[in-house]
Structures are given as structure tokens and as C-alpha cells.
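Note that one protein chain of the assembly has been removed; the remaining protein chains are unaltered in position.
Labels for the chains are A and B, by order of writing; each one numbers its residues from 1.
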Amino acid sequence: MSTTTGPTAAGTRTLLSARNLVKHFPVRGGGLLRRTVGEVHAVCDVSFELAEGETLGLVGESGCGKSTTARVALNLIPATSGEVRFGDRELTSTSAKDMRALRREMQLVFQDPYASLDPRMPVSELIAEPLRIHGLYDAGGRQQVRDLMKTVGLKPEHGNRYPHEFSGGQRQRIGIARALALRPKLLVLDEPVSALDVSIQAGVLNLLQELQAELGLSYLFVSHDLSVVRHIADRIAVMYLGKIVETGPAEQLFNAPAHPYTHALISAIPLPDPRRERARERITVVGDLPSPANPPSGCRFRTRCPKFAAELSASQQSRCTDEEPELSDRGTGHPVACHFAEARSLL
Amino acid sequence: MSPAPSPTTDTVLEVSGLNVSFPSSDGAVRAVRGVDYALRRGEILGIVGESGSGKSVTSMAVMGLLPNTAQITGSITFDGQDLLTLSEQQLNGIRGDRIAMIFQDPMTSLNPVYTVGAQIAEAVRAHRDVTKAQALERAVELLRTVRIPNPEQRVSSYPHELSGGMRQRVVIAIAMANDPDVIIADEPTTALDVTVQAQILDALKAAQQETGAAMVLITHDLGVIAGQADRVMVMYAGKLVEVGSVEDIFYTPRMPYTLGLLGSLPRLDQQSERLTPIPGSPPSVVNMPPGCPFSPRCPLSTPECDDTEPVLESVGTDHRAACHHSSEVSGARPDEVFDTATVDADALGEFVQAAEGQA
Partner (left out) sequence: MPEPRTSTTLTDQAQLAQTPGAAPVDREFTVAERSQTQLVFRRFLQHRAAMISLVVLVLLVLLAYVGGALWKYDVGEITPDNSVPPSLDHPFGTDAVGKDQLAQVLGGTRISLQVSVVVTLFATAIGTLWGSIAGFFGGRIDTVMMRIADLVLTLPLVAVAAMLGHNFGGTWYLIAFVIAGLYWAYVSRVARGVVLSLREKEYIEAARALGATNTRIILRHLVPNALGSILVNLTILVALAILLETALSYLGFGVQNPDTSLGLLVSEAQTALTTRPWLFYFPGLFIIIIALTINFIGDGLRDAFDPQQTKVRQ
């Protein structure tokens, strides 16, 4: 029913495409039997496309299903329904064995650069691991590991150190080196800089950009930080409660956002510029994210939507309550999932 | 150390020559080194700096909340008394009362077994001679000020029934009830989503305006500082490296670290090609070498910088910076000072070749 995140840049081939992805997690009750008492609708009917050499930013607040989308797209957790195509392969029906071989092409970089590195492996071994897994280490793997370490800004002499001996930014570089080792086509980055101080974060972002330019990688960049996403992404998809509510080219999304949630998100991010920050028009939302186990009917954003609360008539409101808005272009230049979408300038 | 600016009658809290160190097996951890500042009545003073730069320790020293192992020297003057010389009992009279603290995790300040109404009412009754019912009424009013929906019902909720953002608002309401002179907020919004952060910042501002308290706002988010603070202190490796009005810090920084921080920020309001990261990572505050602590990461560093540690010196009205070359920073753009390249091109080329040869 929903459209995808729109056409990818002309003339390029689609590398990854997800169609109507759904992922439900069972909620188990307490007690001995641990019966399933409900379902968390972590991802509901999400579709997107990612072209070769492109960066798609996936943004949204905590718990909106970004990480789950990323993992389902990599077939790391099985989708409840929906399809994922990688190149010309359909991932959801690929056997575990074929999937393991395919992982060479698609890699994941984690948010917590500490938890995702085995504390008992020295760094050179960590970076060599992907090569070993795919039987590529014996052919000059040692030298490749050293090159990789240099590439991401680590000293090869430090290869025998353990992850805990490195600072956060360096650990994230280790994670990136590991992901790069197999020369993948796709990197899925799950909040790769969220745990880092700004001065360190900038270095990692630059590294990612340079690697992309050099190696022609495609990035699915997951983040809750709109500023970071604007900096790095070509196209952006905004998620709310398991759904993509707005998507489009980065420039358009920031210059003419059309979904009330995107408005609120952009308004909520403080600009590091005192004069502009204090002079800004603000759209604020009230309340907190509803539980994904029991999402509101109709438009999922309606419980917090400032437009719903302040601008709509009762009959318009009932449309929001009863009818789920589709993700489609309503004359704003890019797909938006709001019955009353309206482009605004907020920056 | 340069002398702190002379305190005026406007000053509510004055910290001078504050040093905090913790003994460790590898030598003293010098978490705070010679921090001086004066907090003016009703102002919002922002403290920014990287993780581990001593922001929290500085404010915990003011609150007398550091563990007993901490070695503290200097003075912290509040209301004519040096807080460092007070007994624990005397401190208790001030802490949470005239100086309120808001932490990143609201549960550190809430008691899980009492309703939020009871906790706010208790704070109200500590200050005013009112009945329980009146105190509860005031609690509802305070909850409304911090924009909690349905405050009449929410007063009888327990902390675990509220979301993180709501709890943080309750903490702010308790702080307001005490009618403090100073509010210290240590990363009050770091654990929250941006839309909730915006709500909390509004609530904080409301609390600060209603009580007329001065506020110390600690955060690593320069955007929050830009929107909230009147003055800003930048900390690095336990020291203040730049102090000035929010405009000074953002538009005319005079210390390379501040400039680097600004250049590191991706901007929501403009498309930038490349950021200018600060190379390296912050130094350990154990066994620090002499000289400027920023020197190993500073593109402007000269031998002088490694010999003598720069002190905070006036570089403009009410603007101080600790840098031997602060005049060179003046007017410079981050990308004129810092390098933007991060990839070792040779290594990358070799790697690409090796991998292609293999394929």
C-alpha cells in the first residue's frame, strides 16, 4: 500500500530495496508459562530503496524501530512479512548458508563500539576475523589488516592491543575497519557516532564520507540526530512508531518538510548558533511516544500532533483518527504520510 | 592562575582556585585544576566540554557530593560562607534547598516508594508553613508549570508510572518548590529524545524564571547551550579554557579547542561538505605533562605551549581565554586552523589494490 522512499538518483542501480517490511516482537507475560500476551509492532510496513554509492538516512526517536528495520534489512532477524532485495537476490528466502556467504557484501557497524567488539580478541584479530570467516586471510590477510588499520587512522603496531585499551572514537574506527575488510557494497551504520564526543564524532563522519567517495559504498545510516543525518545523507526517511512518515532528498526534507512530526523534530533540534536559535519559529509536540505494543488508530502521530490539536476541525480530526494516512506525494514534492501535509520552512 | 573577576554584589556563588583530585594506583587523577568562576544572580551559565573534562566533578564539589576520597582545595563561597568548610549537617541545610541539583537520571533524586505529589509537597512544606492540602495544591500548580498534562491526576502517580521525560519534570518541580538561589543541572536532557528534550528545556527555563534562580547548565550539546545560556565556560582536561558570553563563544572564540568544537558540529541549518574534527583524543588527567593540555591536538601549538601552561587571560570584555596564541584564533574559521582530511590515502590505495588483486 505504501510507496517506497521514492526514486533513487537517476542513472544508478538499486542495491538494496525493502518492500512492506513488518516486524512484530512477541510480548511475554510473567509467570511460568511466559505466554505471549501481545505484540510490539516494531516495524510496520516499511519500504525503501538504496542506490549504489548512495546514503539513506533513517531518523527517528528512540524505540521507533530504526535498528529493527536495519537488522531486518540485513536479514539478521527474520521479518514477520515483507521482502528485501539485495542486488538481484531476495534475502528473506535465502538459505542460512547462502546468507553467510552474502554477508561479505553487506556489513553492519554498531552504535556501541565497545559492546560490539569481543573483549578477548586483540584488534588485529578482530579486523582479521571477517577475512578468516570468508577464507580470505591466508592470501595476504596480514598486510590487509595493517592497511585497514592505517586507513581508518589506527597504528598497525597497536594491533595486539585489546579493545578496552582504546578510546571510544578509536573503537568505532576498529568497527569500521572490520566492516570494510571484506570490501562490502553496503554498510549499515546503526548510530555509529551517537556514543562519541562531538570532536571525535566529526572525525568518524569524515572518515565515512571519504571511504564512501573512494570505495563507492552505499550507506544505510541510522541515527536519532537529524544534524548528523543532514550532513551525511543524500536522502532521508523519517520514522515514527514503526512507520516511515516522510521521505525525500535531504535538501528538500530540510527546506520544505511537510509532516507535522518532521516539523517538530526539526524544531526540537537546537542550532549551535545563539542568534538563529533564539529567533527560530518553534513547533513543539507534547507528551511522549505511545507504546509500540498498542499504537493509536488511524494516524499514529495523532496523540502528539500539534496540527491535529490546534489547526484541524472536528471532521478533519476524525479523518486522522479513522484513516491511516498513506505515504504518498500530496503535492509537496516528496512522499509524506499525513492527510494534511503542508510544506513549511523552519530553518 | 589569573585572578577571578572581582565578585560583585550580583554574585550568588563564587568558586575560586578549585582543585579536585582523586588518588589512584597510577597517580592522582586531577579531575579539576584551578577553576574560578562567579555565578551571577539570575543568569544561566553553561558549562561545555568533552566527556571526562571535569564538568560534573566541578558541580558536585559545589554540592558537597564528592566521595570522601576526593581531595579538594580552593574555596566555594555561597551566601558569605565557604561551603568547603561547612559540616555535613550545615551543608544539608543548603543542599537541595538553596542550591538544587538536577541530574541526568531523574531516579537519583526521586524516592520510588512515595507519590510524586507527596515528594513535591514535602519540599513545599519545608519552606512554607502550610497545611498538607495546601502543599498538595501547590504541587499540582508546580506540575502545571513544568507542563505535565493532567497534573491533578499525576500528583498521585509513583515515579515508575511516569516516562523519563515526566520524571525529569517532577525533579524540576521539586527544585522549584525549594525556591533555590542556584539550580545546577547536570546533563538534564542527555538521556531523552529531542522532542522531549525541547519540553524539558522549556520547563527548566520556566522554573528558572519563576524562582529567579541562577542556573548552571552542564551539557555536551552546544546547541542547548546556544539556546539557553547567557554565559559559557568551556572546560578541557579539568581546566577552564575559555569563558565568555554566549555570543563571544560562538561567534568570536579565542581558544583553538572552542573553535575546533564548533567546526566539528554538523549543522542542521546548512549543508557542509566536510567537518573539521579535532585530531586525537582528550588527554588523561593522570600524570599530566606540563604545558597546554590541548597541545598534542592543537594545530597552532608551538614549543612555548609545551613548556608553560597558558592561564585564563582577558581577551575582551568579560571574555577570557587560556591560550598563548589566542590572537591567531581571532576571526579564524575552523577549517583554516584544523585539517579536514582523515583518511591515510596511501594506505587506502594499498588496501584497495590488494583487495582487487585478490578478487
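Operating definition for what follows: a residue touches a chain if its C-beta (ideal position, glycine included) is under 8 Å from a C-beta of that chain, and two chains touch if they have at least 3 such contacts.
The shown structure was predicted, so the numbers you read here are calculated from the model rather than taken from an experiment.
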| item | value |
| --- | --- |
| Absent-chain contact - pick from A:143, A:160, A:294 or A:318 | A:160 |
| Of B:212, B:289 or B:331, the one touching the omitted chain in the full complex | B:289 |
| Selected residue (touches chain absent from view) among B:97, B:202, B:269 or B:344 | B:344 |
| Interface with the undisplayed chain - residues on subunit A | 74, 76, 99-104, 107-108, 110, 112, 115-122, 124-125, 129-130, 133-134, 153-155, 157-162, 164-168, 170, 175, 178, 182, 203 |
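Everything that follows uses one rule, which is that only the chains that are shown with their structure count from here on.
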| item | value |
| --- | --- |
| Subunit A and subunit B, separation of their C-alpha mean positions in angstrom | 30 |
| Residues of subunit B touching subunit A in the complex | 50-51, 147, 149, 163, 165-166, 193-199, 201-202, 220-227, 246-247, 250-251, 260-269, 271-272, 274-279, 281-282, 340-344, 346-348, 350-352, 354-355, 358-359 |
| Parts of subunit A lying in touch with subunit B, wherever the complex brings them together | 61-62, 136, 139-140, 143-144, 147-148, 150-153, 167, 169-170, 183, 197-203, 205-207, 209-211, 214-215, 224-228, 230-232, 250-251, 254, 264-278, 282, 284-289, 304, 347 |
